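Let's look at chain A:
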Amino acid sequence: MGTIIWYLIPALVMFCCGVYGFMTRRNMIAMLISLELMLNAVDINFVVFNRYLYPGQLDGMMFTLFAIAIAAAETALAIAIIINIYRSAKNIDVRDVTRMKF
Partner candidate 1 sequence: MESVGSIIMYWIIALSIVIFSVLTVTTRKILRAATYLLFTLFATAALYFKLDYEFLGAVQIAVYAGGIVVLFVFSILLTTHPGDNSEKLASRKRLLGFSAALVTLVVTGYALISRCANVFTRLPEMSTPDMSRIGEVLMGTGYGELLLPFEAISVLLLACIIGGVVVARKR
Partner candidate 2 sequence: MFSNILIYFVVIPLLMLAGVALSRNIKQIRAVAVVGSLALTTLSVYLLCSYLALRGNGEAMQFVEKWDWFKPLHIQLAVGVDGISVAMLILSSIILLTGSFASWKIEQPKAFFLWLILLSTGVFGFFISVDLFTMFMFYEVALIPMYLLIGVWGSGNKNYSAMKLTLMLMGGSAFLMLGLIGIYYHSAANPADYTWNILEIVKNGSISKGWQYFLFPMTFVGFGVLGAMFPFHTWSPDGHASAPTAVSMLHAGVLMKLGGYGCFRVAIYLMPEAAHDLAWIFLILTGISVVYGAFSACVQNDLKYINAYSSVSHCGLVLFAILMLNTTAMTGAIMQMLSHGLMTALFFALIGMIYGRTHTRDIRLMGGLMKIMPFLAVCYVIAGMASLGLPGLSGFVAEMTIFVGSFEHADWFHRAFTIVACSSIVTTAVYILRVVGKLLLGPVQDEHHLSLTDATWWERTSTVTLILCVAAIGCFPNFFADLIKFTFSPQIFSVLGMN
């Protein structure tokens, strides 16, 4: 159980779930949740590689820390936008939000 691969596989599964969710859900919040999954999977990778490759250093951990901060910011903003869309459309279906095409 000590091999690095055992930590990476769950992260990969998590990522793929994120991909699946992001591509199939229509509710924008659900998409956002999938996005969080993917981000989280990537965070795990950072930490794991840091732990195995450079055990004494903190770079990967710090990266994750920043990623969490950015994810928080991004989520807050995204939710603000979604709520705004909901206000105008009474709906948060992603298929209705195609005005930004072309």
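Following the convention adopted for this analysis, a residue touches a chain if its C-beta (ideal position, glycine included) is under 8 Å from a C-beta of that chain, and two chains touch if they have at least 3 such contacts; residues count from 1.
On how the list was made: all candidates are chains of the complex that A comes from, given by their letters.
Here the structure is a predicted model, which is why all the values come from computation and not from measurement.
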| item | value |
| --- | --- |
| Identity of the candidate that touches chain A (this complex; choices 1 or 2) | 1 |
| Touching residues on chain A, where the partner in the complex is candidate 1 | 1-27, 29-30, 32-34, 36-37, 40, 43-44, 47-48, 51-53, 55-56, 58-59, 61-62, 64-66, 68-77, 79-84, 86, 92 |
